[in-house]
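Below is a slice of the complex: some chains, not all, each in place.
For reference, chains read A, B and C in written order, and residue numbers begin at 1 within each chain.
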Amino acid sequence: MAAPATVGVMKAARSFASDNNASIHPAVLKAIAAANQGHTVGYGDDRWTESAIRRFRQIFGTDCEPFIVFNGTAANCLALKWLTQSYEAVICSEGAHIQTDECGAPERFTGCKLLPLPAPHGKLTVEAVAHAYHGIGDQHHVQPRVISITQATEVGTVYQPEEIGELAEFAHERQMFLHMDGARIANAAVNLGLGLRQISRDLGVDALSFGGTKNGCMGAEAVILFPQKNRHASSSGEKPGHNFLFLRKQGMQLASKMRFISAQFDALLSDNLWRKNAAHANRMAKLLERELRRIPQIQIVYPVEANGVFAKIPRRCIAKIQQRYFFYVWNEEDSIVRWMCSFDTTEQDVKQFVKFVAECMAD
Amino acid sequence: MAAPATVGVMKAARSFASDNNASIHPAVLKAIAAANQGHTVGYGDDRWTESAIRRFRQIFGTDCEPFIVFNGTAANCLALKWLTQSYEAVICSEGAHIQTDECGAPERFTGCKLLPLPAPHGKLTVEAVAHAYHGIGDQHHVQPRVISITQATEVGTVYQPEEIGELAEFAHERQMFLHMDGARIANAAVNLGLGLRQISRDLGVDALSFGGTKNGCMGAEAVILFPQKNRHASSSGEKPGHNFLFLRKQGMQLASKMRFISAQFDALLSDNLWRKNAAHANRMAKLLERELRRIPQIQIVYPVEANGVFAKIPRRCIAKIQQRYFFYVWNEEDSIVRWMCSFDTTEQDVKQFVKFVAECMAD
Amino acid sequence: MAAPATVGVMKAARSFASDNNASIHPAVLKAIAAANQGHTVGYGDDRWTESAIRRFRQIFGTDCEPFIVFNGTAANCLALKWLTQSYEAVICSEGAHIQTDECGAPERFTGCKLLPLPAPHGKLTVEAVAHAYHGIGDQHHVQPRVISITQATEVGTVYQPEEIGELAEFAHERQMFLHMDGARIANAAVNLGLGLRQISRDLGVDALSFGGTKNGCMGAEAVILFPQKNRHASSSGEKPGHNFLFLRKQGMQLASKMRFISAQFDALLSDNLWRKNAAHANRMAKLLERELRRIPQIQIVYPVEANGVFAKIPRRCIAKIQQRYFFYVWNEEDSIVRWMCSFDTTEQDVKQFVKFVAECMAD
């Protein structure tokens, strides 16, 4: 993604640059304030963390192991590290966040090579993965151990349950693991009309990066580890998450005042706030898509299934729109831009934005 | 530090376990809430981060380079990584946080060996460091490149300016760097009656881990890089902090909604809040010391110069006190415990605590 | 490369599987034996190493810095580590040895991401590299720092001098470095009719992995560092190779009885042995190509410019040939095999082999 030369404070109240440009949901901020009472033990031995873990287990099963971390890159890297040895490899799409936007942190932290594959609409297929699965047992080659998928994908599409199930099956038959980068898992669940567990653990996901930050939190991500399906792992007889505490600390991801991150999850996972926020963001993206389709110079390039709209627009308009609205050019060569909606995007935001975009086209 | 077997929610409103058990200072929480307006660009291109950086530069000089990170372990590891090559070594005290409490993160992230030295009262001396400085140019040996000191130290003492100056001089004469772990630098500055710059950069510190979390923030730490004094570095002709952005991202320490961390520093560095908070915590520690000295069975083992009191107490009393107040046993063999005061510790907290401690002794 | 299920002792005296299946050249073995006199200081402070370094400097210039290591993977990884920071990236061809045959050692040892590019006939082009050169200064992206080329390439082709010069220019204009994996640099020099320096340093190569093992040594590789051309590096004012000693030791590549590796180079670089060996191997490959072209079912798929022949052959014949001659299938999908010639391959070896191949085809 290429940012314009001068970035800075938004000119408009709410932009479409990224769901992490959004604010904190009032209920989340309130929960932080409410946790601000007296002293409590640090590093996770507090009742807010206890409560957040309880909520994760209500959703994902009592035998899962949730670990709170600071950001999404860390959630991905720690999950991958937990699933791999340094001489193994992680199969992902060529547009995966772990491949393109984490400055090599996955390689640096795990030692593994990433094997990026072409992925139409951002989705890995069993066919593509099978192609990359070779060199097994050959000491000269990295050994594929994890398939990592992003749900919803980086281009705003959503894996269907059977697509995930097939990848899980492929993985487990070969003693591999399935990792899901769920930075926007809530948006995917809303799109599919299914529960969080139904679209991850129940389909065979072994480790999940669960995102809160893009869905109304101030900064809250988690790694959720599930009892593993593959023979390689289960034979160790250890419960999921065994020793993950040390990986988190050594990975510089242990918060001392953890209660203030946990309280965010506590709020997000209460009263279906995660679902309401994501549903709203998805709805706004559909509205944005509908409105944009009325502009003939604009071509929507991926199915709008989550909270992002990817559009091919006339190159000459990009800078003009960016004068008022900061956003990222997704693909410079093809003049494709990315516009994201958030829990706090309003219908009026969308309409004003599209009106301005249309004006820029018209000039 | 050994924690009691069962830890959990505090039984008393405020404990003396750690300054990171404290709450968020109201002005800091208010600043977070005030930053929660509309959208802003992520990853630090926002006006709160701009303001926090401006404040750091007002304090430490316009040519310093501040970088905001999530926690203290990360601040230390990233600072050390920036100062070293993987085959070099970091000289520190044997009780240094980087040596004893970071689960090997410094070694893991930098590749370097730590060379821990005995340090009476937690302070490195030039004599001790000179002893560890050998094997220079010998390809079999790690090459000492950094002296890392903690100010205030892990045992509640404070380096005098001339002590730091001597270490800096020793380092720079040998093309080494001086790193300061300033998780409690505010407490040290208050004790010395000096400014933050006066006790770090002006004494020759090359890189500073600046702590906010233990002094009233929710979770805010920074690495401050100074133009380097040693010939090795300055010859590169690059400004301090060149490329540090990439180290931070690869180190999984780049916050997407950074404004909410920056706003904390913005508040802490305004109106001398950092100094007021630290001064109060130090004052409470002195009060705690005075009160404890009245109990004949208790022996204060280190000079109380910051916000912590280290006391040798009868072994049989430890569990009794912990039934009401959670705290850490610093040294099991010698039955030494650590009690920390915070910005929010009250005189009444201290008196109630000492009263309870006295009762436990009396039994 | 896929090996047949059962590998083992050669059935034929000399195979075409790999130039590292070859023996030690008699002059090299003699040099090892000649060095076996009395005691000498270890770790490179011996007269054989001194002599090998002198020879390298006669060839590559007195201001180059040669370092002897155990194997080619190490030469590549150490050279790349010396040229990079962990958040940087190495651009290479998708068939590069560092990408496909080193089990992730480059990523593990340097922390860097590799950026593999499609490369017709195994050669990177400026056009391809320019495509991968993006995200510069963007903290989310790895920063391309090295272009790594293999000369001769993994598929037996040879870069023309101007092709290398263009890549070097592209690199140096962007403060990048050019690395050459010269595991078969001798074969390339012979093909081009040029000297070793003319096809590496003089074209802008910053660091060279110099191979001896595949050209008649028992096990001898070296990293040769040249005074760097790009501004980034030269400003440091340090001579090439500064501190490389420590990287080599930390990389587990410092030989204690180094004289016995150095003596191999001493022999290889004397009396043009390196050139004679490579010239012979190249000649045998041309002979092999000529003979194979007479078999209508066989298609030579890459220009034969060094010591390897890559041929598309009927899939059904592969196992049959392997019953007598062990070799690697280069590309299973396309039924392409690799046959390598060595300094010790004889004309009779070639003829017997082709005769047998022809018989296998005929069946």
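The rule is simple: contacts are C-beta pairs under 8 Å (C-beta built on N, C-alpha and C of every residue); 3 or more make two chains touch, one makes a residue touch a chain.
Please read these numbers as outputs of a predicted model, since none were measured by experiment.
**Student:** Of the identical chains, 3 are shown; go ahead and state how many the full complex includes.
**Tutor:** If we count all chains in the complex, we get 4 identical copies.
Criterion: only the chains that are shown with their structure count from here on.
**Student:** Are the two sides of the chain B and chain C contact the same residues or different ones, given that same means over half of the numbers occur on both copies?
**Tutor:** same
**Student:** Taking the mean of the CA coordinates per chain, how far is chain A from chain C in Å?
**Tutor:** Chain centres of chain A and chain C, defined by C-alpha means, are spaced 41 Å apart.
**Student:** With chain centres taken as the means of their Cα atoms, state the distance from chain A to chain B in Å.
**Tutor:** Using C-alpha averages as centres, the distance is 33 Å.
**Student:** So what's the Cα centroid distance for chain B and chain C, whole Å?
**Tutor:** Roughly 49 Å separates the two chain centres.
**Student:** Residues of chain B that contact two or more other chains, please.
**Tutor:** 246, 249-250, 254
**Student:** For chain C, which residues are in contact with chain A within the complex?
**Tutor:** 1-3, 86-87, 89, 100-104, 107-108, 111-114, 134, 138-142, 332
**Student:** Mind listing the chain C positions that touch chain B in their complex?
**Tutor:** 43, 85-88, 111, 139-140, 142-143, 235-237, 243, 245-250, 254
**Student:** Which of the residues in chain B end up touching chain A in this complex?
**Tutor:** Touch residues, chain B against chain A: 7-10, 12-15, 17-18, 20-24, 29, 32-33, 36-42, 45-47, 70-74, 77, 102-105, 108-109, 213-214, 218-219, 246, 249-257, 260-261, 326, 342, 344.
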